[in-house]
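For this depiction, one protein chain was excluded, whereas all remaining protein chains were kept in their positions.
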Amino acid sequence: MNQRPANELRPTTIEPFPAGAPGSVVITAGKTKVLCTASVQADVPRWIKKDPETGLPTHGWVTAEYSMLPGSTPDRKRRGTDGRSTEIQRLIGRALRAAVDLDKMPGLAITCDCDVLVADGGTRTAAITGAYVALGQALNWAREQGRLEGDPVVSPIAAISVGIIDGVPTLDLDYPLDVRAEVDMNVAMNGEGQFIEVQGTGEQGTFDRVQLDALLDLAQDGIKSLMAIQQQALS
Amino acid sequence: MNQRPANELRPTTIEPFPAGAPGSVVITAGKTKVLCTASVQADVPRWIKKDPETGLPTHGWVTAEYSMLPGSTPDRKRRGTDGRSTEIQRLIGRALRAAVDLDKMPGLAITCDCDVLVADGGTRTAAITGAYVALGQALNWAREQGRLEGDPVVSPIAAISVGIIDGVPTLDLDYPLDVRAEVDMNVAMNGEGQFIEVQGTGEQGTFDRVQLDALLDLAQDGIKSLMAIQQQALS
Amino acid sequence: MNQRPANELRPTTIEPFPAGAPGSVVITAGKTKVLCTASVQADVPRWIKKDPETGLPTHGWVTAEYSMLPGSTPDRKRRGTDGRSTEIQRLIGRALRAAVDLDKMPGLAITCDCDVLVADGGTRTAAITGAYVALGQALNWAREQGRLEGDPVVSPIAAISVGIIDGVPTLDLDYPLDVRAEVDMNVAMNGEGQFIEVQGTGEQGTFDRVQLDALLDLAQDGIKSLMAIQQQALS
Amino acid sequence: MNQRPANELRPTTIEPFPAGAPGSVVITAGKTKVLCTASVQADVPRWIKKDPETGLPTHGWVTAEYSMLPGSTPDRKRRGTDGRSTEIQRLIGRALRAAVDLDKMPGLAITCDCDVLVADGGTRTAAITGAYVALGQALNWAREQGRLEGDPVVSPIAAISVGIIDGVPTLDLDYPLDVRAEVDMNVAMNGEGQFIEVQGTGEQGTFDRVQLDALLDLAQDGIKSLMAIQQQALS
Amino acid sequence: MNQRPANELRPTTIEPFPAGAPGSVVITAGKTKVLCTASVQADVPRWIKKDPETGLPTHGWVTAEYSMLPGSTPDRKRRGTDGRSTEIQRLIGRALRAAVDLDKMPGLAITCDCDVLVADGGTRTAAITGAYVALGQALNWAREQGRLEGDPVVSPIAAISVGIIDGVPTLDLDYPLDVRAEVDMNVAMNGEGQFIEVQGTGEQGTFDRVQLDALLDLAQDGIKSLMAIQQQALS
Partner (left out) sequence: MNQRPANELRPTTIEPFPAGAPGSVVITAGKTKVLCTASVQADVPRWIKKDPETGLPTHGWVTAEYSMLPGSTPDRKRRGTDGRSTEIQRLIGRALRAAVDLDKMPGLAITCDCDVLVADGGTRTAAITGAYVALGQALNWAREQGRLEGDPVVSPIAAISVGIIDGVPTLDLDYPLDVRAEVDMNVAMNGEGQFIEVQGTGEQGTFDRVQLDALLDLAQDGIKSLMAIQQQALS
């Protein structure tokens, strides 16, 4: 059934979606679909430092929320934040903050909401890849609104999952592959090929340095392809 | 800007959406978009009566949840259930239960999730109208799975909002109309032109019998049109 | 057992109750008893607009909370807000706000608490009818305290339930009638005979225009009688 | 204003109240009014031991909940359980359990709800004194229903507050006295003059053995009077 | 097995513990071990009165939190605050506030956290006794930091449990004794031998004045010994 080569991405698109938020796309990877919106908050969080003279915040903030819609899986997913979604939204937030220089967006607080419409594996990495585009749209909007000067983006970022299936390092796991994976790794990188996050877990197995290297090679190639898709969506 | 005649629906479509749940559509009414999915739960709620002899539940249940995605509005909507969404999901659930004979679906508990992707007024009535279609799809699926015999649907149901704008009874309020409305009414009807729910509120005004009648006339015509769209989506 | 004619109210009284709050009555309708108190809050909600020059709030607010005491029903009712009570307290709040001109009570925030002491049907409409009197008492108190000038009341309001029992439109449903009702409707009106809220539900049936008209006629008569009782309680 | 002698109770009554629960009284002590209801739960708590042979619970349970209605105080009291009410309802529950032999009411779980209608000091002890009567009514009801044989009551119980005001040991503190008290003590006793609970607190002072003795003497006399009132209410 | 005389304390020590908080000790009483830390908060609670001229708080505050670690008992204790811990931490807070003159520590808010590492009875009284020492350390630290002048301590305080076991008044109940106790009493006293808190409960029995006196005598002696240990720990 799944005849995709182990080193190929699923068919992936990032398309604009006409939501209310200034940044809004749907990313599709195989059957997985995630709606990523980016909203500009009225206020920065209270803990952001203020300039002692002007009283204005000295930098901005980017955060993320992740949720699966109840109908996104064959068995209904209950609403509400559980441990898994908490862990995932922290990962997404960290990755997005690595894409920007927060000092260059003073007073601008952006929340990226990643709502999984259809879940078939790889939702957290699709969320990162899609949210980067929504974040870019929201920054453009803020600039048009006169709430931002210049460009705080330091580098594009994108993420992909890789794993070892029956001993074979494999790119972009869909759900049937994910449940069979001995090792599961999520990798986020920037446009210069450097790592932002590497999260490898061997709950049903362990992995050695050679396997780790093979997985990182696969991820690097996949992320390069995703960045081309992001580029197109933002232009 | 809004040149739509006061007695016309916004352009409305109900399209299948490939979510994980067995019932799944997106209903679009003007700019408003609601994803309606219908999931079949593994178990009926504990309070459903059991047949004393067989120990099996004697009827089924249909319930609904309603939520607005954070990016569905220009100002980000915080996640979580508030008073408004509680009130709305109870309305949706009552309306959907009026569409079926629960005694004809013993042991079958269906949750209809209505997630607002884009909010531009009329989301609760669009949710009812769309969820009826998702419910129908889920019932078909349950029949194919051998979990249901026969057809518990007693009548189609659909809903629409009406209101009084500058003294003029108006059909299908979008958000700019809704904020200007003196009176706001949500009407759910069945295929035989009978009322299931009438919820009229005059928080910024009051209304008399003549106005009430005019609003109900408008609603009746609008709902007839919506039922044709439902019919098509289910066939 | 219940020989009351279908177009008659249950015996109804509204009596002062010596609670701590400045407005406080017990409304009795048949066996149903609701304690309605009205408290003046120290501060208006944060979202009330402030006059840019004076920094003072430009209007006031009225809100309501509804709760059933655990012993109010033969089977103990668990404490805490559920979906039903959320829906009811929003209805009460909207109806009470229709009784006043909020612009004429700047800076005054009043909470009406409706606690059901004995539940035998019609608690939400009794709550509205009683809370209007408590609200009036609290406004008088605020005037005596020098916190209010003039009278923000634009019209009395009251509410009653009506329903269809064995095909017969019936006024003021007690609990045994309510469980048998095919259609259940709550109606709130003002002193000029105009509607403020009409909430009709046919969970166990549907209703047509003729029935709707009959129910509204009954409600109108009942509400007229309730307003005479309110008048007396406030004088 | 308060000319009551330091060794006299406030005027106190315990009257039946027609709530839904099988046990239901209003206790009035001066201005303080507490509605005490006693409901028989459908099931005993899960942790009650079961007889290994019959599978039936070997004893019963009595618990209490305490709450102040929002309008019971001049400044509105927010709904919900806080630390103070948690502490109080645990005290009430312990005192009530001392009145009965739980082994003589197998399978019977009774919840006593104490809702303060008007708060003017001494609400927790009034709650104990009133709830004992409601509990007695509920036990009578259970016997009539055939759910209980015999009488599990081992002794009446009642409670009163005492305190030191300007150095003077004083019985039954109302709110103005309570805020002035250097030492505040709540005492629950049984019909044989033995202590069930003694809770003395000197947050604004300390107390020695002589003062403690004087307070306990006062409490003992007050409780004897309260038991006469209970007796009458139960007969 | 337990051959300790009924009028003797368990072996008790109070030792410094190198936590992050400025006050920090472990109190050991037999097998029971409680970690007591005292942290100085950045701000006083909002409800502390401010001097109208200077805008500065006119006094300070001391509060306590109590928790049992999950592994402190043979059967794992679930995390989170339940009714028992709420009651206990209110007791600890009241006792600690009796040790200081809050007016002499303006603007200083100290939280004493009592975390039970090993639970073998008497944890609430050990928490009071240990937290007094941690509080003293934190006051010393605040003085060194220039955040406090003078000494707000009015008297040392300490607490112990006493109870009646098989009719014998007994000091310092460990867990095996506690479960057998007919009467359980917690007593907090100050350095002048006056009572701060007396909480006696006879859930499995009752007690008379003679027994109460015997218990208070025992407590008084035990507390004197504990204060010597506190003294040493603070010097």
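For this structure, a couple of remarks:
In this document, chain identifiers A, B, C, D and E correspond to the written order of the chains, with residue numbering beginning at 1 in each.
Everything that follows uses one rule, which is that a residue touches a chain if its C-beta (ideal position, glycine included) is under 8 Å from a C-beta of that chain, and two chains touch if they have at least 3 such contacts.
The structure displayed is predicted, hence computed values, not measured ones.
Touched by the hidden chain within the whole complex are the displayed chains A, E.
Checked against the hidden chain, the listed residues E:105, E:118, E:162 or E:212 yield one contact partner: E:118. Considering the whole complex, the residue from A:40, A:69, A:98 or A:181 that touches the absent chain is A:98. Residue E:39 is the one among E:12, E:39, E:186 or E:206 that touches the chain not shown.
Contact with the chain that does not appear here is found for just one residue of A:5, A:52, A:83 or A:146, A:83.
If you put the missing chain back, the residues of chain E touching it would be 17-24, 31, 33, 35, 37-39, 41-42, 65, 67, 69-76, 79, 81, 111, 113, 115, 117-119. By the touch rule set out above, chain A reaches the unshown chain at residues 83-84, 86-87, 89-90, 94, 97-98, 185, 190, 192-203, 206-209, 212-213, 216.
Heads up, the rule we're going with is that only the chains that are shown with their structure count from here on.
Graph distance from chain A to chain E, where chains that touch are one step apart, equals 4.
In this structure chain C contacts its sequence twin chain D using mostly the same residue numbers, the overlap exceeding half. Once the centre of each chain is set as its mean CA position, chain A and chain B turn out to be 33 Å apart.
One finds 50 Å separating the Cα centroids of chain A and chain C.
Distance between chain B and chain C, defined via averaged C-alpha coordinates, is recorded as 28 Å. Chain C has no residue in contact with two or more other chains. If you sketch which chains touch which, the chains link end to end in a single open path, with no loop closing it. Chain pairs that touch one another, listed by label: A-B, B-C, C-D, D-E.
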